[in-house]
Every structure is written in structure tokens, then in C-alpha cells.
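Pasting a structure here, questions to come.
Apart from one protein chain that is not included, each protein chain of the complex appears where it belongs.
Letters A and B name the chains as they come in the text, with residue numbers starting at 1 for each one.
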Amino acid sequence: MEKFIPIPSRPAPVVEVGLIGWMRKNLFSSIPNTLVTLFTVYMMWIVLVPFLNWAFISADWIGDSRQDCDSGGACWVFVTVRWNLFMYGFYPEDSYWRPNLAFILLLGILVWLSVPRLPFKKWVAIAALTVYPVAAYTLLYGGFGLDVIPTHRWGGLMLTLVLALIGIVVAIPIGILLALGRRSEMPVIRMVCVIFIEFWRGVPLITILFMASVMLPLFFAGGTDADKLMRALIGIVMFQSAYMAEVVRGGLQALSKGQFEGADALGLSYWQKMNLVVLPQALKIMIPGIVNTLISLFKDTSLIVIIGLLDVLGMVRQALADPAWLGYPAEGYLFAAFMFWIFCFSMSRYSIYLEDRLNTGHRK
Amino acid sequence: MTNQQDFIITLKNVNKWYGEFHVLKDINLNVKMGERIVICGPSGSGKSTMIRCINHLEEHQEGDIVVDGVLLNNDLKNIGQIRKEVGMVFQHFNLFPHLTVLQNCTLAPIWVRKMPQKEAEAIAMKYLERVKIPDQANKYPGQLSGGQQQRVAIARSLCMNPRVMLFDEPTSALDPEMIKEVLDVMVELAQEGMTMLCVTHEMGFAKKVADRVIFMDAGQIIEENEPESFFNNPQSDRTKLFLSQVLGH
């Protein structure tokens, strides 16, 4: 009988592998492909090089007045001299530690919850939902011996973060209730939820903010002038919970019918079924959707500029109107864009990471 | 030496790499008109890759492949010419879900062979009858069972009136009771004299219809022989091991 001796593997031809093979395959595989490559390189050359030169190489970074911007590039001094304003708005300078502390606490909680090895997760989560909001409110607004800092002095990135976080935290439970209501078997409740959701999803946020600023005061007895920030928040939360409800509904739909039937067969009540069986699974599926909603909320907070609140974008616009610093709109807007981008981009990466992890988890 | 023209498919020293991985090593194969070849071997041995090279679903890097007198290279016209004459049946059917069974069958005759619709439909019905599902012609693939879908896929290839049929594990994705209905169709096809190259693990089918069985492992053809000698008297120890595992139970 013949003995089977495998032919030893030979290296692939040079044109197939390595840098040359890669370039042949990806950049120069055909004549049109080569033309596209050359054209793209040319376009990058004429756009990117002058931009990088303007923004970095010949830009001015240090100084304290516009006289320090004389090199012809971008004048980042415009941003650096106002750094604190862009971050905190008109929050008093000697109290910056208060928002800082509030955000550090939040960051600590988030890290604690996302590192798998740390203990006491349940207690930390409970504290995050009960103690933390009170503490953060006290820190930011005042009370318990801290000076009261009215909300019209809040601004900059701090305001953006406050709006986005409160918006999402309040919108999640409302959204869950709305989604459950939409699937309810009680026609009145189902109808109320459908109308609520479709109404807020059907109109642009800007009209909701207009409504919050001109119509809402008329709704309160005695025409109370509720806090401007508060009114904007009410509008944002309404808008956001309608979108959140649709995310939750998607998560619920992804669950197989067998899960509901199984829970029913075990004799669980409606809320037991939801809390013990359905929501724990659905929420996991929904996390990427929730993060995506948070991203759009984060971008949408910029609209409060239109009703006169001063977030990062608002502070930048105010700085651009400063007669001593006219003529730096590119620097100002690029800075604001970068601030928004860095947050949204990292969140979107995180959501993609979660989605990937979820997908592999489901396949197994 | 036999004249090249006698062979409908000729593979000469074919080599292929996936990146640095050497998948096909010095493959030589000649297929005569009307010959029925079964290709077997463990998974990852390169058998699917080899038949997918024949209609250029995969590109080989070294060696020559000649199909029906046409040299397979990067020339799109040659590739088109070969694909017209070579039908293929896939493991996962690859039917077009947005078209009915009949439309699946007439698509290529109409657009590639430039056939009038009526004629194409008549031919399609003829082949659908042959695979015994003319009554499903107006359904969508999603409404059929796996075995029915695979028979539609065979009919779809036959509608192009190919000179060679390639089968890439046509029964591997099917439930056991559906395998038979597909194999029956394939046996019938073989008896009518169609030139066939079959990658399959169905050894019964090989014994019944094959003119030649080819055993591949590690990217090379280790043994080829008539089914009788192949199964009863394997030449290589590797073949023997494989057969003992496949036929063992």
C-alpha cells in the first residue's frame, strides 16, 4: 500500500501576498480602480495638506489676546482663553469643583458597574439611582450649606452633559412604560400610548422646544414662570421617551413568543413576567439602541441654543460675537464640532462593540 | 497522449492560495464528455475550491484550466462563455428569494441566452416536471422545503442547457428524508449522460453512478479510480483511513 506523503506547501506567488499583493488587490486591481486611487490621493493632497497646515502646523496655541495670533494659521488662542467658559458657562469660578465632583462621582459609578470583577454591584446601582441624583442636584444647584447657583448661570459642556444625562435617565422608565402600554391588551391604554408616542415622534424637536418655551407657561396655574432649563428639559424628556419607547418595543419584539408563554405557564403575574423574564432579556438586546438614542439626544441638545440656553455651541456663538475677537468663526465652530464629535464617536464605538458582543453571544 | 479536444474539462498543474495558505497543490484532472466524477475527501481538503475554480467563482493563481476548449483566464468573455456551458448547484441552493420558482428558472435563459420569454418558460416547465415539482412553479422559494428548493436549483441550472454540471455538496444542508429526492434526480440526470462533477459525501451515490471517484486531501488529488477498485482496494493509506471513517457506520 502506498504511504500518503503530502506535498509540502509552497509560498504564494509574490504578486498575491505582502505589500505588493495587497496594493494590487486593493488599490490597482483594474484601470478604473487605479484611476480612482490616483484621483483620491490627489484630492486628499489638495484638501488635507492645507487644512493640516492651517489647523496644526502654522496655528497659534498660546497667548491671551488676538495679538498673539500672527502666524497666519488657526487661532486656537480664541478657544484657550475661554476654555472655562466653554466648559462651565457662567458658573462661578470658585465653585467649579462642584460640577467636577459630580461628574467624577458619576464616572466612578459607571466604571464600577462596567468592570466585571468589582463586588456590591447591586448596591452601587441602587445608590446610583437614589443617592446620586440628590447628591448631584445639591452639588450643581446648591442647598445643604452650599450656595445656590441658579440654572441661568449654567452653561457650556456641563449643561450639554446635564441635559443629555437627565434626559436619558428619565426617558428610559417612561419609554419602558409606554412600550408596554403599546403592547397592552387594554384598548384605552394602548391607544393613549400610541397617540403619545406617534405625536412626539411626528414633530420636530424645535417645535417642541418652542412649545415648551411659549406654551408651557400658560399650562401652569397662575402662569408660573417655571425655570427655563426645566421647561426645555420637559420638552426633551417627552421627545426622548417617545423614541425610547420604540427602542424598547424593538427589544420586546426580538424576544420569542415562547418566553412570554413560558412565563405565563409558570403562573407568573404580568409584572413578574415583565421584571423577571422579559425585561432582563429585552434590556440586554436594547442596550445598543439605547446608546444610539443617547447619541442623537446628545446631538439634539444643541438645539437649546435656539431658545436661548447656552450650551457649548451657545457659548461659542456668544464668544464669536465678542467685538474684541471678531473673525474666528472657523476656529469656534470647529472646536464645538470637535467637542460633540468626541462624545458621539466614542459612544457609537461603544455601541458597536456591544452589538458585536451581543451577536456572538447569540450565535453560541 | 490523448488529444486535448477529447476532454471537456482539463486542469493542468493548478495551484491556488488563500493569502499564504496553499489550498490547491498541483491539481491535474481531465474530464471526458459524459463522464461522471465524484469527488470526496475530508472537509477543508480543497474539493469545493477545486470545482469552484472551474467556473471561476474562485481564481486560481498558477496552472491552466480549459473548459470546452476555452482557456480560463481573466478575460471576462471567456469566463462568460464558460459559465454559460457549466451549471452549478450549491450546498445552500442560492435561489433568488424575490423571484418565483419559474422566474428563477427563466432569468438566465432570458438575459444570458437571450431567449424569448415563452420559450424560456416552456423549457423551465419541462425541467420542473423532470425534477417533479411543476405544480410549485408560481410559489416563492421561501414556501418550499429544502429538498424542493434544491430540485428547483437543479432545474434552474438545467434550463441553461449546460454541457457540464457541478454539484457542490448538494445534499449536505438537507434533512435525511429529503436527501433521497434530490439524489434520485441526480441519478436520473447521470443516466441520461450528463457530464457531472459532484462533491459529495454520499458514497452510495458514488458507487451507483460514478465512472471515477477522486479522493482529495490537503489540497491535492491523492487517488482516483473506478468506484469498484476505489472502495474495495484503496491504494493509499490516507484513502483507507477516510473510507473506514465514512463507511464505518
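As a convention for this text, a residue touches a chain if its C-beta (ideal position, glycine included) is under 8 Å from a C-beta of that chain, and two chains touch if they have at least 3 such contacts.
The rule we apply is simple: contacts and distances are computed from a predicted model.
Enquirer: Given the options "ABC transporter ATP-binding protein", "Pyridoxal 5'-phosphate synthase subunit PdxS", "Assimilatory nitrate reductase (NADH) beta subunit" or "Glutamate Aspartate transport system permease protein GltJ", say which is the protein name UniProt records for the missing chain.
Expert: Record says "Glutamate Aspartate transport system permease protein GltJ".
Enquirer: Determine which one of A:Ile62, A:Val188, A:Ala265 or A:Ala324 touches the chain that has been left out.
Expert: Final answer for the missing-chain contact: A:Val188.
Enquirer: For the chain left out of this view, which of A:Ser9, A:Thr37 or A:Asn100 touches it?
Expert: Only one of A:Ser9, A:Thr37 or A:Asn100 touches the chain omitted from view, namely A:Thr37.
Enquirer: Of B:Val31, B:Met50, B:Ile65 or B:Met115, which residue touches the hidden chain?
Expert: Within the whole complex, the residue contacting the unshown chain is B:Met115.
Enquirer: Of A:Ile172, A:Ile295 or A:Ala319, which residue touches the hidden chain?
Expert: Answer from the full complex: A:Ile295 touches the omitted chain.
Enquirer: Touch as defined at the start, partner being the missing chain; which of A:Trp83, A:Trp97, A:Tyr137 or A:Phe220 qualifies?
Expert: Touching the chain that is not displayed is residue A:Phe220.
Enquirer: Write the list of chain A residues that the hidden chain touches.
Expert: Answer for chain A: residues 26-27, 29-30, 33, 36-37, 40-41, 44, 185-189, 192, 198-199, 201-207, 210-211, 214-215, 217-223, 295, 299-300, 302-303, 305-306, 313, 317, 320, 329-330, 333-334, 336-337, 340-341, 344-345, 348 touch the chain left out.
Enquirer: What chain B residues would touch the chain not displayed?
Expert: 55-57, 76, 80, 83-84, 86-88, 90, 92-98, 107-108, 110-120, 140, 142-143, 156-157, 160, 166
Throughout what follows, only the chains that are shown with their structure count from here on.
Enquirer: Round to the nearest whole Å and give the separation of the Cα centres of chain A and chain B.
Expert: Roughly 52 Å separates the two chain centres.
Enquirer: Show which residues of chain A lie in contact with chain B when the two form their complex.
Expert: Where chain A meets chain B, its residues are 1-4, 6-7, 9-13, 16-17.
Enquirer: Which chain B residues qualify as touching chain A in the complex?
Expert: It is residues 15, 17, 19-22, 25-26, 61-62, 217-220, 222, 234-240 of chain B that touch chain A.
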